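Note that one protein chain is taken out, while the other chains of the complex remain in position.
Think of it as A and B in the order they're written, each chain with its own count starting at 1.
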Amino acid sequence: MSSLLAVDNLEIGYRDTDGVDVTLLRGISLSVARGEIIALVGESGCGKSVTAKAILGVLPDNLKARRGTIRYEDRNLLELDEAAYQAMRGRAFTLVPQHPLSSLNPVFTVGEQFFDLIAFQGRTHVGIIDYWRPRLSATRRRAIRTRTIDALREVSLPSPEELVDRYPLQLSGGQSQRVLIAMALVGDPQIVIADEPGTALDVTIEAQINDLLLERVQARQTSMIYITHDLGIASQLADRVYVMYAGRVVEEGPTATVFATPRHPYTAGLLRAVPKVTDESFEGIPGTLPDPKAIGQGCAFRWRCPFAINACAESVPPLSDVGDGCRAACVRATELELVA
Amino acid sequence: MSVLDLTHISRNFGTASRPVRALRDVSLRIEKGERLGIVGESGSGKTTLARIVLGLTRTSAGTVSLLDRDVTAHSAADRRFIHGAVQMVFQDPMSSLNPRKRIRDIIALPLRAQGVGTAATRASRVRDLLDSVGLPQRFLNARPGQLSGGQRQRVGIARALAIEPQLLLLDEPTASLDVSVQARVLELLVGLQQRLGIAQVMISHNLGVIRHAADRVAVMYLGQIVETGTTAQLYASPAHPYTQALFSAIPRVGDKKRTLGEDHTLARGEVASALNIPDGCPFHPRCPRASDICRSAEPKQVEVSPGQFARCHLVEPMAGLV
Partner (left out) sequence: MTDDIPARDLPIAGGVEDGPVSVEVPAWRIAVATLGKSPLSMVGLGIVLLIIVLAIFGPWIAPFPDDAGATVNFAERLQPPSWKHWFGTDIVGRDVLSRVIVGARISMMIAAFVIVLAVLIGVPIGIIAAYWGGWLGNVLMRINEVFLAIPSLVFVLAVAALLGPSLPVVIAAIALAWWTWFARLAYGEALHIKEEQFVEAAQVSGAGGLRIAFTEILPNLTSVLVVKITLDIGYVILLGAALGFLGLGVQPPDPEWGIMVAEGRDQLPNAWWLTTFPGLAIFVTVIGFNLLGDGLNDLLGARQ
């Protein structure tokens, strides 16, 4: 399968107040094929959100892409200017963000927020006349309203004809999240990037949201990049998984295989660390994420790795094939017998 | 003598005409050294329950008895008594530590506030506490902003243990931590409880955490306890549809991909608001098995098996969910 989106060796960093270069992403590569769902799994500080922002073109100004490319269709997204990016957002890729209540503008109704989205999608600048034209046309308003209600119905929101006139604060967390999913899907995007969409919600509601997202994405053959720290969710939703640590991908492959037989000590450690509902014991990983400036030449996980050897400090282990379609970035990947 | 005895507790907020019924007829008993887990989502009343146990708020009805002393009246003396016996580890390590204070002052606060010991004995106790939570002595002069989430949570644990409480409350102590850190903090908590033998109430929505941190479990929904039993019982065969829904909702590694509608035990719809509790069984709008009696009559506690109780008309324990 040729890939729809391919990130190749992306390196992103910034310069801190002392003038030192700090690298957040140290050469990330990933790809998504048409209709495929991948998961970016990692804990805080691993760089998964930065990766998503880089793809969407919404990195803060002080972060610069130093190396690498992001290929979408035939273009390198890193070379696009803001206008070209605007044309792509909403059509090529969209975002389902994490906090529903802070992602919706509280002073506009649901309908009003959809209006601009539908009327002006892909356009960089909208002059005053263009802004008012669809609003003044009754047919246009009706058409947009119908489309909004259909979008809301598609995400199983009850009474969409009433909901369209409500304000975000009148909705529950689960309902707001569904609205955000509807907004992400309304432009028929090629890729949906979901940034931990259920974390702020109750467990039963989160399960509903993930089911919904999965069903809608599969129905439309849309690709999805699902960012999460929850291995269970990645297991349920994703075809392939990328495990990230300290700005690098340390393991990747088909989800079931990676989680059944992890080849990188960090993946194994993560799997072991989840307190399970069954009787199995769990065990955390000692230590904390290293200071990005101190990682130096070697593997970023070496201080916390129970299998570390001197070679781990000498060079960054490349992602290499470990069979079954999986790759792991560990010099000892082939010889270690890791238990999840 | 039990450590804590709550009898038919209710708590309402708001006005008499439109009350928010946060807790409705909750009864609980915690024995010395026991570990109780409280499972609930938002709106279940678990936070209000915790605040009552901590002495931060009073009850609207029912009695609260701590170490055989009736503290329902919530007088200033009652509150002092409670603070000397019950302590809490808070959920968010970022905001539960004062960013302007040094670690040693944060941990020493309960000792100072309750007039325990002298400056010298307090300093020594703070050092011991830091050791027991696995942090190095040089953290004493640091400020919370310099520490990671897991380290801050350890400070919170040290603070809670300072006055040697008889009852420890933990409100989602690992929810805001990363997976690998969460496991370490949980290991610490389990180890500490084993060594010190303190009675403990762990509030969490994470059934994996509860499994390892509790011997008995109470499941709360909309202000009531809907199921209670030993951990072994509940995890082997939960009886209440809400408990069953919670188990089904857990995404587990190794799960196949789900397609919508396949799983019959999932709860539908949204949690109702405590302002507008449904008639009959409060769970009926979301229950996949609701029938007429559920819509009209409030269910009573049914003993499903020795020591396991559920508030349901149509009790149908389900095995194999775990």
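The working rule: a residue touches a chain if its C-beta (ideal position, glycine included) is under 8 Å from a C-beta of that chain, and two chains touch if they have at least 3 such contacts.
Being a predicted model, the structure only gives us computed values, none of them experimental.
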Touching the absent chain when the full complex is considered, from A:Val126, A:Leu169, A:Ala219 or A:Ile309: A:Ile309
Hidden partner chain, touching residue among B:Arg11, B:Arg159, B:His205 or B:His240: B:Arg159
Full-complex contact with the absent chain, from B:Val20, B:Ala61, B:Leu109 or B:Ala290: B:Leu109
Residues in subunit B touching the chain absent from view: 54-56, 80, 83-84, 86-88, 90-92, 95-101, 109-110, 113-114, 134-136, 138-139, 142-143, 145-148, 150-151, 156, 159, 162-163, 184
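FYI, only the chains that are shown with their structure count from here on.
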Approximate Å spacing (C-alpha centroids) for the pair subunit A, subunit B: 32
Footprint of subunit A on subunit B - complex, ascending: 41-42, 148-151, 178-187, 205-209, 211-212, 235, 245-260, 266-268, 270-271, 322
Subunit B partner contacts - residues on subunit A that touch it in the complex: 43-44, 172, 174-175, 202-208, 210-212, 214-215, 229-233, 235-237, 256, 259-260, 269-279, 282-286, 288-289, 340
